[in-house]
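A protein chain is absent from this complex, but the other protein chains hold their places.
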Amino acid sequence: MTENSTRTGPREHGLQRRAVLAGAATAILTPAAVAAFGTPATAAPGDEDDTSEGETHRITMYAEDLGGGQVGYGLAPGEATIPGPVLEMYEGDTMEITLVNTTEQRLSIHPHGVLYDTESDGSPFNDSFNDPGQTRTYIWRTTHEKSLGRRSRPGSAGYWHYHDHAMGGAHGSGGLIAGLYGALIVRRRGDVLPDHQFTVVFNGMLINNKTAPDTPMFEARLGETVEFICIGHGDLFHTFHLHAHRWANTRTGYLQGSLDSSEVIDNRDLNPGSSFGFQVVAGEDVGPGAWMYHCHVQFHSDGGMAGVFLVRNEDGSMPDGAQAAIDRFHQHEGGHSS
Amino acid sequence: MTENSTRTGPREHGLQRRAVLAGAATAILTPAAVAAFGTPATAAPGDEDDTSEGETHRITMYAEDLGGGQVGYGLAPGEATIPGPVLEMYEGDTMEITLVNTTEQRLSIHPHGVLYDTESDGSPFNDSFNDPGQTRTYIWRTTHEKSLGRRSRPGSAGYWHYHDHAMGGAHGSGGLIAGLYGALIVRRRGDVLPDHQFTVVFNGMLINNKTAPDTPMFEARLGETVEFICIGHGDLFHTFHLHAHRWANTRTGYLQGSLDSSEVIDNRDLNPGSSFGFQVVAGEDVGPGAWMYHCHVQFHSDGGMAGVFLVRNEDGSMPDGAQAAIDRFHQHEGGHSS
Partner (left out) sequence: MTENSTRTGPREHGLQRRAVLAGAATAILTPAAVAAFGTPATAAPGDEDDTSEGETHRITMYAEDLGGGQVGYGLAPGEATIPGPVLEMYEGDTMEITLVNTTEQRLSIHPHGVLYDTESDGSPFNDSFNDPGQTRTYIWRTTHEKSLGRRSRPGSAGYWHYHDHAMGGAHGSGGLIAGLYGALIVRRRGDVLPDHQFTVVFNGMLINNKTAPDTPMFEARLGETVEFICIGHGDLFHTFHLHAHRWANTRTGYLQGSLDSSEVIDNRDLNPGSSFGFQVVAGEDVGPGAWMYHCHVQFHSDGGMAGVFLVRNEDGSMPDGAQAAIDRFHQHEGGHSS
């Protein structure tokens, strides 16, 4: 398993892109192709009324035992992580996931938000899972918004997630405890593409199956656009709080303009099976520094459900006081057991 | 009490309509009247700016002991069910509920969302309840949106609910455990009328006071529009998840067009006293089959908070594999104790 802070950095970000596009029928991974995948935060968006058929992305996922009761998904043998890789599509795209179960337990992959037939349900209920050692292909499709006159039925765009639905029971409770989960993003053509992506999974009393001070430290430079994908799992209720940044309670975290009545929040319920995402500009209007993110249930934050969002200076150097804060966090002064 | 699967089928749907319209001053129950009650999912909507005074619906409800500690509401003697009947109004309508308490305990009916004076509050606090054997009338009114220029105060339209607020304490905790709850829908003129309605009440560790595999199986044919009304009660927190279908987090579950920034979800918090509803087209883009709905809190789904949404073929026949899935569910293979 890679370091917490690297798997969400720029290198990992490139990996995620490759993962998504690797098996696409027509995609070629050039800078131009990557740029076309989304629009930069400062540019005019593309065609939001796009109804193209989309591409088919073919990927292979490996479910691997990571030792210590941990199991992860990865895009290549030996690369499993907790959480698994961020998977991304545009509305209209299809993803074919060939899941290789290298473990000795029954498991599956079940997505939220996207379209699938019963054979790709990922549930024992529909006889849709991988036996130990088995390879099985799951197909996820997506759709555009359907207009019905004054109203419309929603398309597939959203900050979704995927997870095991078969290990240790009918609902994958064993697989979730072990770490078989990850983020799934379906974008609408024209959506903003971030500079960094951070997956935050509140799973029982853990964040990404870690407790403070070993929880992930997310890093960006001042002014970069970062995307948080927040997912809840397990048996407990949680609230996700990010210091000094806020977002709209919408599909994207942005408002649709000055007439959008949506609430703006910096603390949100993050309960089992739910997910949401948003983008913020790192340090915007507040400056660089080490900022906490944590569950706001006091017993949970005191118990280790907290981590660091490090906003570096524009040149990548450490802001004044940031290292001291991180040191306090690691020495448990200012951490959960102070 | 009727079968779970029948009380939400087309027959029951007709009953619900009758219930609502039975006492209306002007309504006559003809096919034309039923059609006028809503617009089909595929038709253009009616006048959404309607501000008519509305009709008065007069119904009699019977609170009845169903044995085994269960108590339900019904629209005729001997017809009490858990949950109670779906009650429906349009904004501007009034409903007069004459509640007959046939039990030996104090109870009441308390609505969410609609308008009522203190005498119809349904709380012991306001001396508003039925003593054992007593008959009492409660009046619920509704209103249209009130424009205040650039903003407006909301009307009554919503997926609401009603419940006891007097049995076993000041807040009806005893009545809720026993099953005294049901769905209340206030529609805005022009809202889509579904082909089927399913009421799902997460109440403690139970769904509609049942545990798997005895939880309700909801049925529709491929392409029919179905409406879920989800209600939370009790002491526990929950999340409602439906496989292979999704909806917008809005008043109706539809989006208001491509500029609507609302989130699209397939998993939502369903906590005590809250309710929401949405419509989906059964099997749209995913095909027919047996799909699970369940609480996504792992301990709860594993403990029996799961059920089946059966999407039949267009001709009403069973889709391939669906009966096998249902059998697994009933044999507890794929069910909560697998």
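Per-chain residue numbering starts at 1, and chain names A and B are given in the order in which the chains are listed.
FYI, a residue touches a chain if its C-beta (ideal position, glycine included) is under 8 Å from a C-beta of that chain, and two chains touch if they have at least 3 such contacts.
Predicted model, so just to flag it, every value in this text is computed and none were measured.
Of the listed positions B:D260, B:E284 or B:D302, the one in contact with the omitted chain in the full complex is B:D260. When the whole complex is considered, the residue among A:Y116, A:F202 or A:F237 that touches the unshown chain is A:F237. Summarising the interface, chain A meets the missing chain with residues 41-42, 44-45, 48, 190, 192, 237, 239, 241, 243-244, 246-248, 252, 254-269, 281, 284-287, 289-292, 294, 296-302, 306, 319, 321-322, 324-325, 328-329, 333-336, 338. In the full complex, chain B touches the omitted chain through residues 48-49, 112-113, 115-118, 121, 123-127, 141, 143, 145, 147-158, 169-173, 176, 232-235, 237, 248-252, 254-256, 260, 262, 269, 271-276.
Basically, only the chains that are shown with their structure count from here on.
The best fit of Cα atoms from chain A onto chain B calls for a rotation angle of 120°, in steps of 5. Mean C-alpha position of chain A lies 33 Å from that of chain B.
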